[in-house]
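All protein chains but one are shown at their positions in the complex.
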């Protein structure tokens, strides 16, 4: 299981909820804020196509491609995913044209879970973002298996969102059970 | 009227549709790809709060604050706004805490128009993004006055989307008429 | 082309916009308010399955199945389609189990257009309904080809929504051109 952590803050609510979700499960986590990801330059229609970029994107993508299950975790920033996560996903357009990666072939079929943490109204205001992730999954041939929307603004607050914690525990138990079988 | 152009490509479909929309109208345009905007570091809950950042954000924000009408123009990248535009808007969280800007006071009441250009299914797949802009406007006390969803992938293709062009012309005519009154 | 008119009011804004859309085109129109459609009784899981219902449903469905293009026209009532239209669509669950109809086989591939007329904010508040129609089309294997959201509350008001009228004219011209070819 591969955790793509889009939070801009260490130990923030999004990380706390993701930890609850993945307790006792072997995961590989990348915190996007610790990597250098350049905004995409749209060269789809230039004669030369996309030019190689010197940053950490390839390393991240190759790690991601080795897993069957992805957890996309992001705070709800302005009713969308964090800018860092958006920069990462925008670059998938370039990955799709890098034949050495076989990006689409290796992404399709992956199981995706989404973790979003926002303010008190996030259970409603995050729905457009869930829909966006659904579109992304459909485009890539991945399945959006589930999502959890947590509520928390001050540090640690999400741990008091009993509904989100319960949902995390249910998913966690399902995963552990599947791992045992 | 202030055009915030989120396109990553010069002369791309998003720019073409925006030009049609604003033909003959006095506008100030910023192309976000020409500016340096640093991803937000979430320091809302640190003792010192947000630290000053050396980039072009303040210049952009001060230009924006001088206008009553904003056009947010973005290609539909992965069913959301472009990463560049997301970086820009994410930083509004920092602006909200910079008392010298009076950000919220000066943003509220602004009239917002949204231009989105995506692929052939964009009229449906862009709806989550429209909803996101609606939430953003509500949070800032701005009014989402209208939006246009254009369809075009290859360079220039959006000019053949008769429905989008017609919508642009109607809005353009309304604006010119209002300017004459 | 088959117009399913969900408006509860004769000559209302939804009918006016639909007329503009279909001017000069041969259509068959059913006004759902003139038919008797019984709410579905969910008998999917009873031993006997769905029982025959004495109302106008079968007549409507057989007319609908003879067309390749459907226009679903409804006022925006409480941010959804009208109750009459919902009663009609709910009964499709029963049609799906009536083998004499070959409902799914004959519905799939149909081209669907949606017309919605609501209040001044309808361009945003009707988006959930557009999404719902998209889901319905996907489930039935139909394609949602386009939609128009008009704004109008008082009788005739939608005719002053220049954007909606322009969109209707563009679609109308496309249809006429296709018919000439």
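Which chain is which? They are A, B and C, in the order written, and residues in each are numbered from 1.
The criterion applied here is as follows: contacts are C-beta pairs under 8 Å (C-beta built on N, C-alpha and C of every residue); 3 or more make two chains touch, one makes a residue touch a chain.
Keep in mind that this is a model prediction, so the values were computed, not measured.
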Among the chains presented, those that the missing one touches: A, C
Contacting the left-out chain in the complete assembly, out of A:2, A:78, A:147 or A:175: A:147
Chain C residues that touch the omitted chain in the full complex: 7-9, 12, 33, 39-42, 45, 75, 77-84, 86-87, 89-90, 92-93, 125, 127-129, 131-132, 135-136, 139, 154-155
Footprint left on chain A by the chain that the document does not show: 123-124, 127, 130-131, 134, 144, 146-147, 162-163, 166-167, 169-171, 173-174
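Operating definition for what follows: only the chains that are shown with their structure count from here on.
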Overall pattern in which the protein chains touch one another (line/ring/star/complete/other): line
CA centroid of chain A to CA centroid of chain B, Å: 25
Chain A-chain C separation of Cα centroids, rounded to whole Å: 37
Chain B: positions in contact with at least two other chains: 127, 131
